[in-house]
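Mind looking over this structure? Questions follow.
Apart from one protein chain that is not included, each protein chain of the complex appears where it belongs.
Take a look at chain A:
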């Protein structure tokens, strides 16, 4: 098995064009996509996005929103009125304006639909889309807290109409205390347990690189990886067409070890390719890969396992090399589009976003986002690792079965 794996690796390195294509092409593509998403740069601090801000409410809460957002490292707020803002946007001077309408605080405290809106330059859709998530999560952080307090307050008033004002203030102070306790406690699960309202994941403030860059790297890396593992899988069928497969079968080794050997060499190449891509992203594009190295290494490993098992799977269900090549190209394009390799998922209709879970790309990209953007600890990334590993095991099992059934019969 190792002999076969080693031979496969040797063959790979002998083919200079293949090596170059599998390493260079992804690098070029990552760079192009990163430029497209405006993602290159050490961090957002160096180039904060100026967001226009129109406050028509002018309350305590709307001011809090202003200050919270302004503290965000990637965003710089500029207060103007709406007319001025829309002019600036139309001229292309600014990308977007966040408008808090009159009644913002009241609605929040009453728990109603919040009157706010983000107007943005259509041409800057990509930039805004990527910012949107960060913006909303911050807004929700503020408004939800207030909304909950408001609900609690009105509930107390309703139940105890003759409550003393000082006592009410006392209760409110207690509630405030509770809330700030929650904020300080890092245990977000307690927070969830104690409130029935859903919480939006709070993204840590210190961003690593930016969304565009991570999207470019993860998206391209997975798609290109799929292409190269499909090629590696196709080499199994090349063995059959060249007759070397017959020779392997008459040797005193078990037929399965031919498959395992091929898997091993494919896995090795997949890991190599991903590693090179992340090293490039670190050295040239300024991604901090050391932010959670153990998680990154694990992600690389399971992604490589999932993808290489996909390549072997394609080879084992197809009858000829031509067939693998055309079928896998088709499948890769479809799952890459679905899984967010070509375009960030947030731009897709909700139904498509739901469909994305069937794609290998989705899980891998989400995993890399967990590491670099959400900066979650390993203990929270593991579901993605398990899904990817599961995909790997599933495809491997199917491949072994159909390898025995198809390939061995066609000597």
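One rule holds for everything that comes next: contacts are C-beta pairs under 8 Å (C-beta built on N, C-alpha and C of every residue); 3 or more make two chains touch, one makes a residue touch a chain; residues count from 1.
Criterion: contacts and distances are computed from a predicted model.
*Asks:* Assuming one chain is omitted from the figure, identify its UniProt name from "Aspartyl/glutamyl-tRNA(Asn/Gln) amidotransferase subunit B", "Dissimilatory sulfite reductase alpha subunit", "Xanthine dehydrogenase YagR molybdenum-binding subunit" or "ABC transporter domain-containing protein".
*Replies:* "ABC transporter domain-containing protein"
*Asks:* Touching the hidden chain in the complete assembly: which of A:253, A:297, A:337 or A:378 does that?
*Replies:* That would be A:253, which touches the missing chain.
*Asks:* Of the residues A:117, A:170, A:242 or A:288, I need the one that contacts the missing chain.
*Replies:* A:242
*Asks:* Would you write out the residues of chain A that touch the absent chain, in ascending order?
*Replies:* On the side of chain A, residues 3-4, 7, 10-11, 14-15, 242-244, 246-253, 411 touch the unshown chain.
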